[in-house]
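Have a look at this one.
Left out: one protein chain. Kept in place: all the others.
Each chain carries a letter (A, B and C) given by its place in the written order, and its residues are counted from 1.
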Amino acid sequence: MSHAAPRRKPIPPARVDLRVRIGTLELKNPILTASGTFGYGDEYAHVVDLSTLGGVVTKTVTVKPRAGNAPTRIAETPGGMLNSIGLENVGLARFRDEKLPRLRVLKATVIASVGGETPEELETLLRALGREKGVGAFEVNFSCPNVAAGGARYWADPERLERTLARLKPLTDRPLIAKLSPDVTDIRETARACERGGADALTAVNTFVGLAIDLDAMRSRLGKATGGLSGPAVKPLALARCWEAAHAVRIPVLGSGGIASGRDALEFVAAGATAVQVGTATFVEPEAATRVLEEMREWLGAHGHARVTELIGAFRAEHAQEHAPATLAVEERS
Amino acid sequence: MSHAAPRRKPIPPARVDLRVRIGTLELKNPILTASGTFGYGDEYAHVVDLSTLGGVVTKTVTVKPRAGNAPTRIAETPGGMLNSIGLENVGLARFRDEKLPRLRVLKATVIASVGGETPEELETLLRALGREKGVGAFEVNFSCPNVAAGGARYWADPERLERTLARLKPLTDRPLIAKLSPDVTDIRETARACERGGADALTAVNTFVGLAIDLDAMRSRLGKATGGLSGPAVKPLALARCWEAAHAVRIPVLGSGGIASGRDALEFVAAGATAVQVGTATFVEPEAATRVLEEMREWLGAHGHARVTELIGAFRAEHAQEHAPATLAVEERS
Amino acid sequence: MSTPQRTWRQVAAKVRAHREYGAGFHWLDLEVPTGFAAPVAGQFVQLLLDFPSPVLLPRPMSVASASRRGGRLRIGFLYAPVGSGTRALAKLAVGDTVHVTGPLGRGYPLAERGTPVLVAGGRGVAPLLMAADVIAKSRRRCEFVFGARTASLLVGHAEARERLARNGSRLHVATDDGSRGFRGNVVQLLDKLAGKLEPPLVIHACGPHGMLAAVARWAMANGARAHLAMESVMACGTGVCRGCPLPRSNEARDRVLAEGAAAAALKGNPEWAMCCTDGPVFESRELDWERVE
Partner (left out) sequence: MSTPQRTWRQVAAKVRAHREYGAGFHWLDLEVPTGFAAPVAGQFVQLLLDFPSPVLLPRPMSVASASRRGGRLRIGFLYAPVGSGTRALAKLAVGDTVHVTGPLGRGYPLAERGTPVLVAGGRGVAPLLMAADVIAKSRRRCEFVFGARTASLLVGHAEARERLARNGSRLHVATDDGSRGFRGNVVQLLDKLAGKLEPPLVIHACGPHGMLAAVARWAMANGARAHLAMESVMACGTGVCRGCPLPRSNEARDRVLAEGAAAAALKGNPEWAMCCTDGPVFESRELDWERVE
């Protein structure tokens, strides 16, 4: 029932140019793994050749190691899952001394995710890692819903985002990517604040705050009351936020939320994303990111796109609204 | 693995007192149908005895009839559906003259949903309907994601909400229920603003803005770019918002979002809702509201609750956080 | 049009037969409990898989046959597994439960005076197989025009021929590639046949919207009546969600505006007709074919 776009001549998928650019960093292709869903990369090295991916976004690290939240940390919900990990991570020192060297050996393009409860903590992280070999870019997690301090709501303030990014910017020569929370009234405002502050790119979006109650025990199905919702259930919501953010700024946007297929990834690209991140899908299928990449390549080839960049923002909301007067002047007519 | 709450002696489900109060309106039970998912009530009268439900929230009416948005208006997504109806409705005059008389015959407790692009339009509606026989309460739709003007974002401004409600309040002697959008940074702020403005209750929440792209046609799977997401997929998100809103105000809250079973309904009650609305589930199962009601009654009886009101807000987020220091002082220890 | 409204119910039905039907199509036979009203050709139901289902909403499906065996009503469906919902449907085994809401919508007015011409495109043959049955039972004849891209896609061709043979009705086949019957589309074939048939013609058609638009235009240009079974993405199927709009013609819009309350069971929207309750079968003059997608 839909009007197909004009047909192009197919080209061999292997010849599709998938390279994209995030600030000064060139990625082989737009498929990355999402922070917190692929460990520190090496866990999956025996099933996924990390060097074939666009990049690996590592688990958010904080200055000190964090033990994370008490159980239960996971609850499945229809089409999605809630998590309340609470930023369990090995901390800055072990990340730099043990994890990064391994990732260098695996030839992964590493995007190091950093998180802090205050602007100062983020400065400490960037001062320590900002010029470290083997880090391609930094993703600043401004959007964790699962920590008592320094979480998504703390960072939902556009001014704080702008000021903090302006302080971080001089501390590294690598691109800075600001990862945004979807739980805001207008993501265009936080997006623009990050751009003003000097972010080289945005990631839209982190998980959505959610709650599930175990009635019989009359407590949360998680150890903490709320968690973050991810997976296919949130894809339409994440896509809407990604589309809005991408149209509000000139810097590249990385899409995240429910991506599980090449078509999902391309929906985000069409909505304006330069690259995308595969998260929860990896829990279902360890090789999800690789499959998403191959499906994307196939689709682009079959539809005659020589470069993935042709498709960035290709979706325009030019809809046949002209046939639908919102208010019918019934009184005037009858 | 969870610690069960202390057991009570079961009581016959038929003896469970399900009555709840929304301002001056007493409802037989807490199960209502959600606006826009049950028409004007009479469409389902041959399969559902409307008089047995807590209430029927009718399709949002506007001053003038609206033809609604161009097709496509529905797109299923994992665990949910997007809709872009665009407030198609018969308008104030026909609602009052044709729909209300029918609902009076069917002995339904009617909650009339009203929507406007401006505070003035809402005043017009309340002036016309405010003292109409057969309307038990009004739900003011401050949260439609699918209209160009007067939608969720327009009404996300706490001050506008407060001022508008203060103007509507004198126009009716029936309870005023403000229906809120989930797409805000902090629902406690819009909730409190409505309370200050004089709302007798809140409904949390309406649908979530979402987008789905048809790649082949390179356009939205809906006629308009974005739509509103509803159904099981959004339940964890809606529940979190309902819980937050309920704890921010003293007035009753009606829960809405993904409710499809008695347990779902009771999760909202436990989170603080005085009543709940069944929406998308009715599309799956026309008698969903009736089943939800019976399942709720059974569960309360089996768990020895003589009154549903005992359970309102029973969920407390007292979680075993004491075992989980957020930051481990590893350096200090080792 | 026949308007058996508000007789629908949701019932639990049992799968009694389920088989491959050629060209990737499946035939599904369900036994519905008493209390489920007998459907009219052109009506549809909402099929919902038993819990746990991989999809949320029920799927609309035209009734392709209805018969009684030992007092029990059986309804048949001809469908193609195209997405998650219909692919999950394809896994149903005999004895499994499916939830059925129906019968829904308005069917074909098969009793309308004139020479009945049934026009089917591809899987649109489903409700017309049933229409042919009903016409045969009432001892009238019809012309059955059946088109597809190529011979192998003439799904239900044998079944149609068999049902039609009973009362001297005739099957006319068209394929785009000429691999069977007339080379061309159903409208070209209709145009060729029309001269030999006794007017007025009453066309009952089902198929892709593009084909239905062409049939509708042909009918309006040639003084025939045409009843077209339309589709739309649906949620409720019962008229409450307002999710399945089809554009009304100017003529229909003006009529709804004039009739006001009386039109379309109080739900009349002058701009958009609802596929599920105003249709799915519409007379050609009801819709604005320029705006049908």
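Criterion: a residue touches a chain if its C-beta (ideal position, glycine included) is under 8 Å from a C-beta of that chain, and two chains touch if they have at least 3 such contacts.
These numbers were taken from a predicted model, which means no experiment stands behind them.
One of A:20, A:57, A:90 or A:193 touches the chain omitted from the figure, and that residue is A:90. The chain omitted from view is touched by exactly one of C:72, C:87 or C:137, namely C:87. Listed residues A:11, A:74 or A:106: the one in touch with the omitted chain is A:74. From the set A:105, A:284 or A:306, the residue in touch with the chain omitted from the display is A:284, counting the whole complex. One chain of the complex is left out; on chain A, the residues touching it are 36-40, 43-44, 46-47, 59, 65, 67-68, 70-76, 79-81, 83, 85, 88, 90, 94, 97-99, 231-232, 280, 282-287.
By the touch rule set out above, chain C reaches the unshown chain at residues 51-55, 84, 87-88.
Just so we're on the same page, only the chains that are shown with their structure count from here on.
Which two chains touch most often is answered by the contact tally, and the pair is A-B. Mean C-alpha position of chain A lies 45 Å from that of chain C. Each chain gets a centre from the mean of its Cα atoms; for chain A and chain B, those two points are 31 Å apart.
Rounded to a whole number, the gap between the C-alpha centres of chain B and chain C is 36 angstrom. With touch defined as above, residues shared between interfaces to two or more other chains in chain B number as follows: 65, 67-68, 70, 72, 79-80, 231-232. Each of residues 247, 260, 270-271, 293 in chain C touches at least two other chains.
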